[in-house]
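Here the complex is missing one protein chain, while the rest keep their positions.
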Amino acid sequence: MRNHILRRLLQLIPILLVITFLSFAMMRLAGSDAVLQKMENTGMVVSQEVVDAARAELGLDRPFLVQYGVWLARLLRGDMGTSYISGQEVLPAFLSRLPATLLLAAVSILLTILFSIPLGILAAVRQNRFTDYLIRLASFVGNSLPNFFVALLLLYLFAIRLGWFPVLSREVTLQNVMLPASTLAIAMSAKYTRQVRAAVLEELGKDYVAGAKARGVPFRVTLVKSVLRSCLATILTLLTLSVGSLLGGTAVVESIFLWDGVGKLAVDAIQMRDYPIIQAYVMWMAIIYVCVNLVTDLSYRALDPRIRLGGGQR
Amino acid sequence: MRDGVSRRRQRGRRNHIRCRLLVFLLLAALLLLAVIFAEELCPYDPNAQIFQPLQPPGGGHIAGTDRLGRDLFSRILVGLRTSVFSTLALVAVIAAAGTAVGVLSGYCGGLLDGWMMRVSDVCLAFPGLVFALAIAALLGGGIQNAVIALAVISWPKYARLARGQTMAIKSSDYVAAARLAGDTAPQIILRHILPNSTGPILITAVLDIGTMMMELAGLSFLGLGATPPTAELGSMMSDGRSMLQTYPWVVLGPGIAIFVAVAVFNLLGDTVRDCLDPRNSHRT
Partner (left out) sequence: MKTRQRKTDSVKRNWRPARLAAACLALLLLAGCSAGGEPSQGAAGTTFVLGDTTFNPENEELDVNPHNAYSGWACIRYGVGETLFRYSDGMEIEPWLATGYRLVDELTWEITVRGGVTFSSGRPLDAQAVKECLEHLVEVHGRARGDLMIDTIEAEGQTVTIRTTQPRATLLNYLSDPYGCIIDMEAGVTEEGIVAGTGPYVAVSLRTGEELVLTKNSQYWGGEPGFDTVKVLTITDGDTLTMALQSGEIDAAYGMPYASYPLFQNDGYVFSSCATSRAFFMTMNYGSAVMQDPAVRRAIAMGIDKERFVEELLGGHGYVAAGAYPDHFSFGGGAVTAKSYDPEGAKAVLEAAGWVDTDGDGVREKGGQALAIRYLTYPSRQELPLLAEAVQATLEDIGFAVTIYNTADVHTYRSDPGAWDLYASAMVTAPTGDPEYFFTTHCLAGSPANNGGYANARLEQLAAELSGTFDPERRGELAVEMQQLLLDDDAFVFCSHLQMSLIAQADVAGLVAHPCDFYEITADLRPAA
């Protein structure tokens, strides 16, 4: 088992190489650079000499492969460079945003689970009845609304109409995370409720449920002990995918709630062609996904003994 | 094992499903028809900027007018077509491609699985926006390129899902039995694995319709979206974003249209899943 984990973590290295090179190459393909982007934002034209000098200072005048090489060589010495835009060191700038992102991701996942599992089960046991249709309808609504819409609606309702929350809340606290987390949780719950409903329905149709009932096992016990347990695998796969994208940040929600996470940092960096920050972000995402997949695989094995046998054959 | 009551119940349920399938198929057909003949159904030219801008719904305009003085209802109808077609194409492609990769990967295991999953790691981890920028620069703007950009980065979700399903089904007793009975790998995949894993994939796919509509709109600021003056629901919503308090109909109209599309396709998807459910057919 330990070897397996170690091997998976070692696979990170080639992935990181591929992914950082790809992002470097693609940003190059995308044209423009930090110097031009800044010029456009200020709306002022500067002479070619000033532009050239600014480029030379950032090393943007060098050939693409040299730029990547320099970046890689620095990285191996533990130096992730400084941002082209803010001049801050990349690593501290990046790390300072992580707590906000982690808290937001954790709370939204928690809220999503709290919403979607009970509602999903409720919808399943009341299949095709009023409650079911109501829950499904709500999930369609949640599914059709863009993030910004839900965010602004919550802000309007809870900050302006009711005054329970301030509009501006930069500090990373449990109170301030509630609105942005609810925004994300509403959209995710809309999906998960349906997934849970489907998974539970599938299990309920199986013979063992009828068998358990015949043996006089209370329905509640069957539901919790067997049905829920069997549909955990599906839910887990989806959840891990969401965790990955949540840890990558959610730029729209972050910028509406002034939540200083990595998502907005990354989107701003991409728009401004701030290569050092983009590279840090890309590496972070790669690490997340490799770890998340590892955890998923391990938990599949733990949850479902059949896979453990199947895995043993490899 | 089954008594008469239960059999009757099964039959009743099947009839009920068929009935629902018919209703939702009709609804979907109606939606598609409306979308196909959008231009004929439009009360006004959707691109004509000839009205007083930002009129509220009512009067001559069911859904009001937008900032450029165009009839919103006409634009919503035409926008629904752009959105529905591009989203359906996108979701179909990623669901099919992702499932194929996932099933193969989960069934074969070993080196193939390892490689496929690493490739999907790279795709999942890669920031979509960087990729979209590159696509926009290489292929130019337009909604078809937005579909390409999103397809390349979105398939792994389905691959992961299908792989998980496949791994679980592969180790089940009935697959072992089928294997003992001499079924070949393609037969097992086609007869057992695919039918049994359709449920979650289909649900994810129909649920993705709403999300993908918005994702497509999210790329429009890179020039990767419907080229003006073509209407597109997602962009209509995000363009109207700051008017939510002052001129809400500009955002709500397209929002309701997206909701209707999402609801129809989801309800249809559910019913189709119920029909495809192997347990329903096994019990006939």
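As written, the chains take the letters A and B, and residue 1 is the first residue of each chain.
Basically, a contact is a pair of C-beta atoms (placed from the backbone, for glycine too) under 8 Å apart; a residue touches a chain by one contact, two chains touch by 3 or more.
Worth saying up front: this structure is predicted, and the values here are computed from it rather than measured.
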| item | value |
| --- | --- |
| Contacting the left-out chain in the complete assembly, out of A:A30, A:A212 or A:V282 | A:A30 |
| Touch with the omitted chain, as defined above, among A:K38, A:R136 or A:R301 | A:K38 |
| Residue of A:V50, A:V66, A:L95 or A:A302 touching the missing chain in the full complex | A:V50 |
| Residue touching the undisplayed chain, where the options are A:L152, A:L201 or A:A286 | A:L152 |
| Residues of chain A in contact with the chain not shown | 30-32, 36-38, 40-51, 53-54, 83, 85-88, 114-115, 118, 121-122, 125-126, 129, 148, 152, 155-156, 158-160, 163-168, 170, 174-175, 178, 182, 218-220, 255-258, 260, 268, 271-272 |
| Touch list for chain B against the chain that is not drawn | 5-6, 9, 12, 47-49, 53, 67-69, 133, 136-137, 141, 221-223, 227-229, 239, 241-247 |
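One rule holds for everything that comes next: only the chains that are shown with their structure count from here on.
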| item | value |
| --- | --- |
| Distance from the mean Cα position of chain B to that of chain A, given in whole angstrom | 20 |
| Interface residues, chain A side, partner chain B - complex | 11, 14-15, 18-19, 22-23, 26-27, 29-31, 128, 136-137, 140-141, 143-149, 152-153, 156, 187, 190-191, 194-195, 198-199, 202, 205-207, 233-234, 237-238, 241, 244, 248, 266-267, 270, 278, 281-282, 285-286, 288-290, 293, 296, 300, 304, 306-307, 309-310, 313-314 |
| Chain B residues touching chain A - in the complex, by the definition given at the top | 1, 16, 109-110, 117-118, 121-122, 124-127, 129-131, 133-134, 136-138, 157, 160-161, 164-165, 167-168, 170-172, 199-200, 203-204, 207, 210-211, 214, 217, 234, 237-238, 241, 244-245, 251, 255, 258-259, 261-263, 266-267, 270, 273, 277, 279 |
